[in-house]
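Below: one structure, written as structure tokens.
What you see is the complex with one protein chain gone and the rest in place.
For clarity, chains are labelled A and B in written order, and residue numbers in each chain start from 1.
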Amino acid sequence: MELRIVAGPASAAGPESFADHAARLGGIPRGSRAADVIPTLEASGLLGRGGAGFPVGRKWRSVASRDGGAPVVLVNAAEGEPLSAKDRSLLELRPHLVLDGALVAADAICANRIVLYVGSAHRDARASATRALRERPDLRVAVEIVDAPPAYVAGEESAAVHFLNAADARPTTTPPRPYERGVGGRPTLVQNAESLAHAALIARNGAGWYRELGRAGTPGTALVTISGADGRGVREIELGTPLGELAIDSGAGRGPADRQAVLLGGYFGGWQSIERSWDLPLDPVALGEAGTSFGAGVIAFLGNDQCGVRATASIMGWMAGQSAAQCGPCVFGLRAIADATSRLANGSAERDDLARITRWSQQLAGRGACRHPDGAVGQLWSSIRVFAGEWELHQVRGRCSREILADWAADRRVA
Amino acid sequence: MSTQIFWFATRGSGIVALILFSVVACLGLLAVARAQSPRWPRFLTVELHRNLALLSVAFLALHVVTAVIDPFTSLGPAAAIVPLASSYRPLAVALGVISMDLALAMVVTSLLRERIGHRVWRAVHWAAYAAWPLAVAHTITAGSDALTPWLLAIDAACVLAVGACLLWRLTTGETNRSRLAAVTAGTADPIAVEPAWRPD
Partner (left out) sequence: MPATRAASTVALAIDRIACDGFGMCAELLPELIELDDWGYPIVGDDGVPDELVDHARRAVAVCPVLALRLVARAAPPAVSERRS
């Protein structure tokens, strides 16, 4: 596969300088050619990479058509998802590609301000972005870097805008939405850093070029973050690549039996059994039809020696603590679910714990101001489906099938 | 004598207004404290609070109007609105006027609640903690027979009732909202990932 986003110097060489970047890729279209960018993006079929998968061209068009002052471009590199590293790696190693995308967007929507919203924990990315701004001779708009709080919800679109307006990184429910009135009351384009990197390449090479790669009906490439495999890390894949092929390429085994399950999408995503999803194309459409989501491109493999219930309990515990603490159902519901899954995981489950978490999670969806509880609960549901037998064992016997087998083997006695 | 009728009306409506005002204050405190029992649903507290508040305003209006047109008191209309404009026991009447002004602000903002939003409404409603004590103080100081035993007994009953409800409100502990942050607080670290970049 032709490398696109990750093309360029090896990561050991550090951030790519502006000189190298310009030598490798040339300039971005400015001025009159910028007016063609939005139709080009729409024709390319580029979808947003922050998790929601909204068509990028359509988003730019809706911001550009607003009244209410000069728009603002907010580059979202908050990346609060613990299992995702693509945005911070991209910003660290290819800062100029991200900046290109931001400048192209600013030109296209006539913005006069760009904000780089970078997760405060991602220090290398922030340092690289700071340096890159200084190197850049072609900034015609004001660009600033803002530290995003490390909380999970801080990367949500309305939370980012709320933070810039009122130093409060919690999602809001009250209209208007950011694309109508966002930062400083102006129409705001909140776009993931990776989406802007793709936009920067499409602006140079055209929609047709973007569509040359991609399988199963979804064009283009995407960055994914792989964990639980020897070749872990951030990788660019062609959309539609089957999961099994990626598993082999990234050292997660040679066949479906080498891993127990995979978490797709992140803490917000869904578990899949490797057996059943070996041929599953990794693209937003196919994953949506399979009942999960591409999300931020997280692909976390679970080894055969690990416990899915424990992993899920750990995730639920963290997600409960990451609630913005604005809505009762989310706060109390996620906490109760997290406590119950934790009891199930460490073998001290109460009699009704599994039934209770089923009931609570059924009640929780859609009852928060943002999608945080939905994501957490969706992940839990998929875990209960994929690891069904394990959950039952934890509820009834208080331990994993692995532990039971290990004990039996150690015992060497047939009951 | 015919002028006595105004005096009876002013006193009577004033006492009824105080009693109603006290019940309204009790219900308000109980509503915030989320008091309920199997036979007393919570919505009843709130709806009764609102309806009785309107009723107490009616009696308050009667009290003020009869006091102003009473030829004996020589209170002009100004004295009913502006504190300390009365020549008869100016301080005592002023307490009542201020209490009434605050109460009217609360009633008007409550009627316009959906238009002004919850935050503004709530800010004005804090005035209740001043309006009710001022009404009691007015009752004790303004009436010429304010210190008769039965009137003092009514005052005491009102103060005890509101005091008891205030105690209830203060001891019900945290509301849901104040617990949200505490319940959320978690210390677990997430399963994280190292940001390697392929190919490297």
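Please note the rule applied: a residue touches a chain if its C-beta (ideal position, glycine included) is under 8 Å from a C-beta of that chain, and two chains touch if they have at least 3 such contacts.
Keep in mind that what you see is a predicted model, and the values were worked out from it rather than measured.
**Student:** In the complete assembly, which of A:G231, A:P329 or A:G398 touches the absent chain?
**Tutor:** Counting the whole complex, the residue in contact with the absent chain is A:P329.
**Student:** Looking beyond the chains shown, say which of A:L139, A:V285 or A:A369 touches the absent one.
**Tutor:** A:A369
**Student:** In the whole complex, not just what's shown, which of B:F43, B:F72 or B:W126 touches the removed chain?
**Tutor:** Selected residue, touching the omitted chain: B:F43.
**Student:** Just the residue numbers, please: which parts of chain B touch the chain that's not shown?
**Tutor:** 31-32, 34, 41-43, 46-47, 113-114, 117-118, 175-177
**Student:** List the chain A residues touching the unshown chain?
**Tutor:** Residues in contact with the chain left out: 172-174, 326-329, 332-333, 336, 360, 363, 367-369.
Note that in this section only the chains that are shown with their structure count from here on.
**Student:** How many Å are there between the centre of chain A and the centre of chain B, using C-alpha atoms for each centre?
**Tutor:** A distance of 51 Å separates the two centres.
**Student:** Could you list, by residue number, the parts of chain A that touch chain B in their complex?
**Tutor:** Per the touch definition, chain A meets chain B at residues 3, 6, 10-12, 82-85, 88-89, 92-93, 225, 227, 231-235, 250, 267, 300, 311, 314-315, 317-318, 320-323, 325-326, 328, 331-332, 335, 338.
**Student:** Under the stated contact criterion, what part of chain B meets chain A in this complex?
**Tutor:** Going through chain B, the ones touching chain A are 176, 180-181, 183-200.
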